[in-house]
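First comes the structure, then the notes that go with it.
Just one protein chain is left out here, and the rest sit where they should.
On to chain A.
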Amino acid sequence: MAKLGAYYGLCPLIDHRSLLGITKDEENGVVIVTLGKNIAVKYKLSDQKQLHSWRTKEKFSSPIIYDKEQSKYVAVFNENFLRVWSENEEFIDKLKKFKFNQQIQTIFTCNERSFIVFKNGAVLLLSDAIERRKELTLESVIDSDSESIYEVLNASFNNSVYVGLVVKTNHNFCLYWTKFVEDIQDNFYKISFKRGNADLTGYVLHVDKFSVNFLSLWSDGRVYSVELKETDPESADIGELFTVIESISCKEYVSLVSLDPNYIALYGCNSNEEGALLVIYNVQFKVVQTRQSFKLFTNGAKLCCIDGNLFFPVGQNLAVLPFHLDMEQLAALVGSHKVVQTEPDPDISIVHKVQFVSWGKEADSDVTKVPEKIKPKVDDFVRQGLSDNFIFETLLAEVLDEKNLDALTQMVNYFPDIPESCLVKVLKFLINLESKLFKTKTQSGASNFPSSLQPVERTELLDVILTKSFNETLLLSHLRSILSLDEVLVLLQYIHFLLSEDGHCLPSRNVIETEAKLIEWSCILLDANYQKFLLSRDNKISEVLSSLKNQIKEELGSFDDLRQVAALLTEIKNKRPIQKKIHMGGMDYSIEDFPLY
């Protein structure tokens, strides 16, 4: 979670273009604002008080930085010499000049080291450069004629400092980057950017958990990310499309700054091009986390981040916006996510790497197995794009008319989802079907097997129906309207038979699942016919219901047994002596067997 605090103005600006930069002072909470070419002020952020200021006759050509290595302030003057002074120095004009024979672009600190960047692209450690300034010969990194340094970026990662030079060539931008690993400088690598119809409007070096990436923002709102890798000294890969920024208009320059591995801040023109907008963007989840709009947009204004504060010019003021980054909380992101639509841009081809995973072969083979008998019809319906539900319903009507048992069996087995009305229809059909239509005549020998449901083949099909899942509310009305009382009784008898000792499990269900299913069915059957049962005086009904009741009572009784046994087993497991005595102190009266003999 990122939160923005209330912003406040730190100091008035002469002109945002003349602002050279804002840098950290020795103490936390104190910043040095190099306001213009000859004025710099030290401010305390907590009360916005001016602590110190420097004026010079010679002009600054870089922000004043505080060099921690020598605990002194350093600034570049006139693009060709440095001055180094300590805090209590008031007049810096008279101090010693460290003159260089090369033009200096700027100086900066990163990871408590100070660096100097020359106009020709050379980057050196500041201390090193000062020491060897006399004999310094610098190799040009960029072609000074056609290229010029547009901006210097830096980032630190794994104790190495990455320095990137955004260089503007005649038509294009490119990035020269190098890294310092423990003061040893690596080679320069070049990445040139070119996109046909979009211009580069923003960039930042972003360090995430694993790598340093160069994010480039283009005028169509797209952000590309390329990892800085020492593989290719020159490449033209601007990386993958990272995200699309919509809330900020990217036609003008957008200033980006990396806040931490998960967040970047963007400052630019509002998407409706009225005023400015500051956005904190979550790189990890690719969502805008928080935003702050401002009335006035200043073109070319640069963001700067120091110790949890964002600095940026707003109109004629330098604004400070404290921010707070919290722990990542997915909950806060719910609903805020938006999937990036891939563009129909002909220039860019995005390769989606899709991995096909097989989740188990069975499912696949199951899908294809349409029973032969109904295959032509089913295929026909499938081609029409009809649902299983509908297909079944249509097919069933025919099958029932024809009394085609084989087809019915196959259908019932094939379709996993059968509409509730059809379930009831099939039930009714099966119960009433003449037994001669069944091929096998095997009779069940069990005494409590309902006689009207012989032969066994009938019940085999019935079992399949009973395994099907259903929605109670939908089924209820069908049960009530389609099944007659006698049919319900037969069904209940059958359920009673299944629950009894002679009963068997439903196909591909174990005992527990079978019982659950049967109880579910008997409940709904009772529910559907509750009133009929109540009003009817038929002996058969009470017979069936009481047999069912006894069955359930018996089962509950055995649960009771198990509960007692469980307690006993626990006692045994805990190695406690088994107490035979029953505590009857609470009972005022009891009758039991008395072990007199």
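Methods note: a residue touches a chain if its C-beta (ideal position, glycine included) is under 8 Å from a C-beta of that chain, and two chains touch if they have at least 3 such contacts; residues count from 1.
By our rule, contacts and distances are computed from a predicted model.
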item: Chain not displayed: protein name in its UniProt record ("Ribosome biogenesis protein NOP53", "ESCRT-III subunit protein", "Cirhin-like Protein" or "Nuclear pore complex protein Nup85"); value: "Cirhin-like Protein"
item: For chain A, the residues touching the chain missing from this view; value: 557, 560-561, 564, 582, 584-585, 587-597
